[in-house]
Structures are given as structure tokens and as C-alpha cells.
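Note that one protein chain of the assembly has been removed; the remaining protein chains are unaltered in position.
== subunit A ==
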Amino acid sequence: MPGFRAALPAALLLLLLSSFPPAAAEQPPWPWTPGAMHALNPSDRHASRAAWTALHYSNYHEASPSTLRALRQVLKATVKIIPGLGVKYYLQFTTEGYINGENAGSCLATVLYLKKSPPEVYIKCAHTQDKKQIQEEDNKFYHYLHHQTKPIIANNIPDSHGNIDRAHLPLWGLAIAGSSYIMLEKSTENLGYFMAQVKAVKQRIRKDSAVEFEFIVLLHETPTQKIELCHMHLIWTLSPPLRVKYICTSDNHWLEDGSGQDYGSAAGLFHEKEGNF
């Protein structure tokens, strides 16, 4: 499955998949046998942090600004410590459209926080939106961005007062989708993220069918309250995968390269996703 940084042993993968009931309808209580499983209060911060980790995974992998989801409420959460591996959360939660705030159905997810790699996520969400409508909206976004003759350049999305120009909504959506990859990689059991603002965005006009952007995004990290600044390079071809390269101020590489501002010289230091392009 795309997105998994560490290869899963086949047995563990089978266990994961076989434990999940068919995704079609809303699901009844989890079929796990109790043991090292711990029920969590749904308002526990670890539960909502894990739910958001799962959503970052989904928001990145869908590569669809129209399908971006935000957490509404955690309904059920359990956690298990897997000795030698990490901590695994099992979640059921409701979601809403990130941009329109409308009910976007519920999801089941597992989030495995590992010691030295980014979390491993499995997520399945009920579809409440019309697939055709989603496709149409994404197409609209895509064509708007693809048909620019002059590269789009913008700052502060949203602005200080929370306003977003209609013309910038697709940029904001793409930034969230791309940032979700960064946030997924950085998320741990104890550190959560939200995208606070797009500080700057610059388009690179391409001759082929892809749209390409450089972003500077600000991520809000909790509970440290830190604002993380990340340089993100993104390529979207309408269908997944969304290709993301990034480097953030807190990353060691940033300090090694004196001119973090200079995109060209920093290119080799970016975290890459999906190889060369």
C-alpha cells in the first residue's frame, strides 16, 4: 500500500486486513478480543490526535482538495501497546468537509505509532459525497490551475483576518493536501499538527499535464504551540499520488544549508516522496 514507510511483515498485514469488516456500511463494535487493549475516553487527547493522524494520511492520499476531511468527533477509541514495535490506536470517528464544514461521514482507522519511523495508518471512510460531484469539483480546480498563462503568486492564505479569496481556495486546498503529508510524517503519539497558514505560494508553469507549486506553509504544533515553517514543493496530476518534497525549519538539514531560502540549492536536501520528478 502506498504511503507506508516501513515494509510490514505479511502476517501483520493480513492480521490488519482480516480484522476489518467490509467497508460498505457503518460498522458495529470492533471484533478484537480484549487483552492488552485499553478503552479510551473518546475525548482523550490521544484519541483525537490519532484520529487527526489518520486524517492527514487520508487527506494526503486522496490527492483531492474536494475530499479533504476534518475531525468532527471521536466516537470510540482503544489503544494497545505492541512490545518492541510501538503503540496502536483503533478509532471510530465522524468527519466533516474541511472547506465546507458539512457532514462527511464516519471513518474507521488504525494508527500505529512507531519508534523511529512515521506512523502507519489504515483508514476507511463512509462515502457521503457524490463521487461524480467530487470529480467535477477537482476537475474545476485542476483546470483553473492548469490554464494559467502567468504563474499564480500569492501570500497569506488566509489573510490575517481569516479571509480567503475565492480564486485562492484551490490553492489552499492543495496546500492542505500536501501539508498533510508533512504532518503525517511528523505526527507522533504526543505531537499533533494543523496547517495554520499558507505564507506564500508560487506556481511553476509546466508544459505537461501536471500543476506544480512551491509553498511556504506554517504548521501549528501541539502541545508545544510551536509554529513550524516548511518549504513544500508539490506536483498534482489530478489523480494520486500527490508528489511532495519538503523541508522544515526544525529539520537538521535546514541548518546545514545556510541559504534555506534559496530553493535551488536546497533541492537536494528536501524530503522526497515518490522519487525523482
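The definition used in the following text is that contacts are C-beta pairs under 8 Å (C-beta built on N, C-alpha and C of every residue); 3 or more make two chains touch, one makes a residue touch a chain; residues count from 1.
The definition used in the following text is that contacts and distances are computed from a predicted model.
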| item | value |
| --- | --- |
| "Anaphase-promoting complex subunit 5", "General transcription factor IIH subunit 2", "Pleiotropic regulator 1" or "Carboxypeptidase O" - which is the UniProt name of the missing chain | "Carboxypeptidase O" |
| Candidates A:D44, A:E189 or A:E214 - the one touching the absent chain | A:D44 |
| Candidate in contact with the missing chain, chosen from A:T188, A:T222 or A:T237 | A:T222 |
| Missing-chain contacts mapped onto subunit A | 41, 43-45, 52, 70-71, 73, 98-99, 101, 156, 158-164, 194, 196-197, 218, 220, 222-227 |
